[in-house]
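With one protein chain held back, the other chains of the complex are shown just where they sit.
Then we have chain A:
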Amino acid sequence: MQLPVLNEAPAAKGGCAASSCGSTDNQMDSLPDSIREKVQNHPCYSEDAHHYFARMHVAVAPACNIQCHYCNRKYDCANESRPGVVSELLTPDQAVKKTMAVAANIPQMTVLGIAGPGDPLANPERTFETFRRLSEEAPDIKLCVSTNGLALPDAVEELSKHNIDHVTITINCVDPEIGAKIYPWIFWKNKRIKGVKGAKILIEQQQKGLEMLIAKGILVKVNSVMIPGVNDQHLAEVSKVVKSKGAFLHNVMPLIAEAEHGTFYGVMGQRGPTPDELQDLQDSCSGDMNMMRHCRQCRADAVGMLGEDRGDEFTLDKIEDMEIDYQAAMEKRKVIHQAIQAEMDSKRLEKAEKAQQHKQEPKLTTRPVLMAVATSGQGVINVHFGHAKEFLIYEASPDGVRFISHRKADQYCGGDSTCGDGESTLQVTIRALAGCEAVLCSKVGYEPWEQLEAAGIQPNGEHAMEPIEEAVMAVYKEMAAAGKLDEKPETVRASA
């Protein structure tokens, strides 16, 4: 069977096409070798690597120095996590212990991020103490950090001393007038500064920090929250600016605003983008890059591989009792990492060959289709529909298959009983799959089968244990052959 995979060798130009986002056709190619190498095996950025490797977060940094209108500071930093999530605050010592305990038990864990619950750089002592110790005691773990950027210029020197793999800056605008609609105030030089004045300082600090990091050779990713009617039109400009300064990826995330989160946007009824609006903007800003689109927002609070959360095994009292011989663990990790690398390399080769073959085939002219996949890693379909905690969304088109995003099964409700109207978990899951026309899993039960069909999503359990891209393409071809792709989908893509 033919297997085209866009992610490895983009056959088509992204929607971005230089004009709107100021990028070249293929950003990966334009990156210096050293950076491309880092990105290619990174669980957060490389599509295939994230099936094999995992990352985790520790919450050591409670304070924040600004206010974002989509954040309620009773909860974790909304730039990093989904709104409404509360993480257990750790001391640097606890964070180091937890990281080493997880790394020793889950060898696939290779990246540690400091994320909130506030802004890591507004808590420099706690954040840097954690980095300093991990760089020394667990040198095989890559570190990363995210920030709103206000304190970034002052932190660059210190960051460059540790094992810092990349920095993520959340930049929602480059225009202070727009900024004033997103950030009501900042704390700056011993004063609270409100409105346009505050936003202007924040923007200047973000841009200065970005430039300084690039000058130091540190990888920078930029996240933006898409807020319809506020910065959606403006983000193409943001994209152009940050890429011209050297950010290797611009990642657009949807605003999630619910009144019950008690945020300004939630209470004022500001809506988030629909899946369609989001995807259009993401396409125009990131092109066809082989990148994780909003892994952060979905997985910030998870420990373990895709589709699993082993956080319960590493609670504070449990890690207190664990004896970790990290030297020994590091030896083991090295062997496992090499084996994974070898497997990934051979799979990449295979994919490249198949993509080559696909080019020879007569091209379909059908419209693209989104499909959801249930997987727990290794790049195959291996999770039962009812057990899936999250789905990977792929787009199949005549050009091949590409990864679009993660969606948590309960992304839009927070998973508790407060999501109203007695919606069942199944209904919530189906809602989370809005826009998809098929869902591929190892098995689907009778009840969900019927409801999925009724919602216009074709369940499919025929490709269990098969490689994801091959299966998605096979289903796409079946749909094309059955004439299902000649017209528009029957169900209107739901708004989230």
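FYI, a contact is a pair of C-beta atoms (placed from the backbone, for glycine too) under 8 Å apart; a residue touches a chain by one contact, two chains touch by 3 or more; residues count from 1.
The rule we apply is simple: contacts and distances are computed from a predicted model.
A chain of the complex is left out here; the name its UniProt entry carries, from "4Fe-4S ferredoxin-type domain-containing protein", "Export ABC transporter ATP-binding protein", "Ring-1,2-phenylacetyl-CoA epoxidase subunit PaaE" or "Heterodisulfide reductase subunit C", is "4Fe-4S ferredoxin-type domain-containing protein".
Interface note for the absent chain: among A:158, A:175, A:237 or A:260, the touching residue is A:260. The chain that is not drawn here is touched, among residues A:52, A:128 or A:185, by A:185.
Touching the chain that is not shown, out of A:110, A:123 or A:397: A:123 (per the contact rule at the top). Although one chain is not displayed, chain A still touches it through residues 62-65, 67, 69, 73-74, 117-118, 122-123, 184-185, 187, 190-192, 259-260, 262-264, 266-268, 418, 420.
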